[in-house]
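One chain of protein is taken out of this complex; the other chains stay put.
Order of writing sets the labels: A and B. Residues in every chain begin at 1.
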Amino acid sequence: MILLRIVAGILMLSLGGCVGRSAQLVPAGSQTVLSTDQLEAEWPQGWMTFRPAEKDEEAVKQGLLFMATRDGFGLQTMRLNKRPLDGEFKYTQKKLSATMLPQEVAAIFLDDIRSHPDIVELKIVENGPATLAGSQGFRANYTYRSKSGLLRQAVTYGCIDKGMLITLGFDAPKRHYFSLDLPTFEQVKDTVRWTS
Amino acid sequence: MRHRILHLIFALVVILLAPAFVRGEMQGHPNLAASAPFIKRIALFPPQIEMFELGAGGSQEKMDDWGQAAVVNVRKALATEFSKREHLHVTDFEPDRLTPSQRDIYNETLLLYELVSGAIVRHAFNVQYAPHQHKLSPFFPEKARNFTFSLGKELSELASDVDAYLIVLGFDQRSSTGRKALGVGRTLVAAALGVVAVPQGGGNLFTAALIDAKTGDILWFTKTPKPYDLREPEEASKLALEFMMDLPALGQTP
């Protein structure tokens, strides 16, 4: 009986991939297309892509599909998120609705950042209409100081489609790293598409 | 037989003297070899070293006077080591003499360097975990192959008569007597039970980086986890020596 349990345990461990996908951090090859949950995008060579574990509660709540970086996540991060409209934002209590205009979606997205207790001196550089994955949405460009006091800059594209909020964001220290990698981010943005 | 004994003695000598020969780990920018001959003037940023005491109850207290002593010792030790390199002119960088806008750049440089050095330590050195540890390896092979990190060309606004800056960063956690006693007790108990246990002595890491003063590129980076007690001048000298062993020849135009 004990032996059976041990064997079952070993099998469970080895079948871990079937029980739930574990987190992955792998180099993107040349123009690697990574798709999940009906969305895909092409990630540039030389970057590392991170996919959270299936059972990562925080990632599921935020709808995190992928993150990518070249030098380390504090130095530049791209992230692709998809979550249901009725999901909660992390810091603002405001809710989205399917009939909202892109600027209203952008306003709530920015309110969530504004409500983050560790973000200070938020300044909106630009906030205007844009398309993402073929849908009308917004592009918000903003700077802020992180907890440590470092000045950072971020650009986020967002849209509502198929009852979901889709966002593709890029965040980096304003000094050196933001302008270095922004062109790459804009290229990735152009490749985001629905698979079905 | 005689050869075997000699080999054994040699092996023993190497093992016993190993700490004297062990170097820290280092990485170099692709342009390091080309830049090195032109680096003659180096400014040392004030070392950023924090020391903490770990208490028996698990608390951690920052010891400012320890950290200040460490900074003084490391500064002196580095100055001594650099003075042995004839082709270099090394000075202490003095933040108090900066203009307000330069001061902002300097402060931002330190904040950015915290992030960059953290990324280097985590991703540019090959740390692989055993499968049973169930941890993602943070190693980025491309960054190790192509070691390119930067603090930005804004650095050029700090001074016009410097070719490179040296930044030393470190933290050190030291156990209090009570905690050490507990640690020893735990180890003994673990040994008695046949279980491997790591005494909770605290962690530490010391890093040094050479930064191109014009481009902000990190030309060279080294780190060591050795538990130097930098409150002691001799220990600071050992740290400085270990850093210098990795530093390539600078300022020697072919």
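Before moving on, here are some points about what is shown:
Just so we're on the same page, a contact is a pair of C-beta atoms (placed from the backbone, for glycine too) under 8 Å apart; a residue touches a chain by one contact, two chains touch by 3 or more.
Criterion: contacts and distances are computed from a predicted model.
Not every chain of the complex appears here, and the one that does not is recorded in UniProt as "TPR_REGION domain-containing protein", selected from "TPR_REGION domain-containing protein", "ATP-binding cassette domain-containing protein", "ATP synthase gamma chain" or "ABC transporter permease". Screening B:60, B:83 or B:99 for touch with the missing chain picks out B:60.
The chain not shown here is touched by just one of B:119, B:164, B:230 or B:250, and that residue is B:119.
For chain B, the residues touching the absent chain in the complete assembly are 48, 50, 52, 55-65, 107, 113-115, 117-119, 121-122, 169-171, 173, 205, 207. Contacts to the hidden chain, counted on chain A, fall at residues 72, 74, 91-94, 101-103, 106, 111, 114-115, 117-118, 120-121, 124-129, 138, 145-150.
Convention: only the chains that are shown with their structure count from here on.
Inter-chain centre distance (chain A to chain B, centres taken as mean C-alpha positions): 34 Å. Chain B meets chain A in the complex at residues 107-108, 111-112, 114-116, 118-120, 122-123, 134, 136-138, 140-143, 146, 149-154, 216.
Of all residues in chain A, those touching chain B in their complex are 22-25, 27, 46, 48, 70-72, 74-75, 148-151, 173, 175-176.
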